[in-house]
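Heads up, one of the protein chains got dropped from this complex, but the rest are sitting where they should.
Let's turn to chain A:
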Amino acid sequence: MLRLEPRKERSRAMALAAPLIAVALTMIFGMILFALLGKDPVRAIVTIFWEPLTNDFSRSELLVKGTPLVLIAVGLAMGFRAGIWNIGAEGQFIVGAIAGGAMGLAFYDVQGVWVLPLMCLAGAAAGAAWALIPAILKVKFNANEILVSLMLVYVAGLWLSALVTGPLRDPDGFNFPESRLFHDSATLPILLEGTRAHVGALAALAAVLIGWALMERHEYGFSLKLFGQAPRAARFAGFSQPRTVLLAMAVSGGLAGLAGTFEAAGPVGQLVPGLPAGYGFTAIIVAFLGRLHPAGILLAGLLMALTYIGGEGAQLAMQLPAAAISVFQGMLLFFLLGMDVFSRYRLVPTRGLRKGAA
């Protein structure tokens, strides 16, 4: 038989290898799944992981899909390192889209280079404020931030539907639940002509760099790590826990809000009830897949985007069911969490002889 034995120290090699093994296992079990569905498994994997990289349009779409994932995940990683579990990035994303979008609509048809920055500011501030609700409740009343932030996702979603069916509704839209299309000054500039890749991608890249500097090279990053691993030691070192919680939540909320504004002002171009596409939740997977490290998150975000775009390609080209693609993506997190166990434990065979020794 086999049993798990705790390692004295976290295995660094295993921690880095875990995502790679998880991706490999996902591919293997994905192939089994596709084969069971009667589809050519090799072709499916090639379609999902390779074909999107072979044409310009799909590559540009990787940026579109990866941008919000990376932006949000970088923010989440800071909190996660300190054991602050902001599960409600999706809600912060939505209020960011609402605030940024509402700002754009407030200045409808007003031209000016200041419109977009104002929208981004509004979006980031709204996202941060939304994340501060669970943060303040945690600091003041020790309320569980996982629950509160998660519940606020649904509140945000309802606000979005209420606003696009009410005050923000397109006056010429026959009562259909959507805002006007944003005018030019309120629409994000496109990076590559003819695609949807927008300047938000640059912001995501900046977030990765700043996130790296903060987390790896700044005292703030050290305080986060310390709170995550030894909260008492962190307090003795003079770090304030309430401040850490408030700041981590506000930063992750702000980035999620910014991502929401980008999404509204970029690929969607208006406020619609269907605007949230689950980026806030997927970003949690991205954060862990990237080992809570900005560079890892960048890669993980692009990988996740790849599975979405490749998944659509596989649906279209091979008529793979959409649900099979979702299962495939779910496997990735499952295997990752499973593999993570091995960075803290090692597998040892239990035989008669060994028993005495242990």
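Please note the rule applied: contacts are C-beta pairs under 8 Å (C-beta built on N, C-alpha and C of every residue); 3 or more make two chains touch, one makes a residue touch a chain; residues count from 1.
What we mean here is this: contacts and distances are computed from a predicted model.
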Listed names "Cell shape-determining protein MreC", "Nucleoside-binding protein", "DNA polymerase IV" or "sn-glycerol-3-phosphate transport system permease protein UgpA", matching UniProt entry of the absent chain: "Nucleoside-binding protein"
Which residue of A:S11, A:Q241, A:Q315 or A:Q329 touches the chain not shown here: A:Q315
Residue ranges of chain A at the interface with the undisplayed chain: 43, 51, 54-55, 57-58, 61, 64, 158, 161-162, 165-166, 174-178, 181, 194, 196, 263, 267-270, 272-277, 308-309, 312-313, 315-319, 321-323
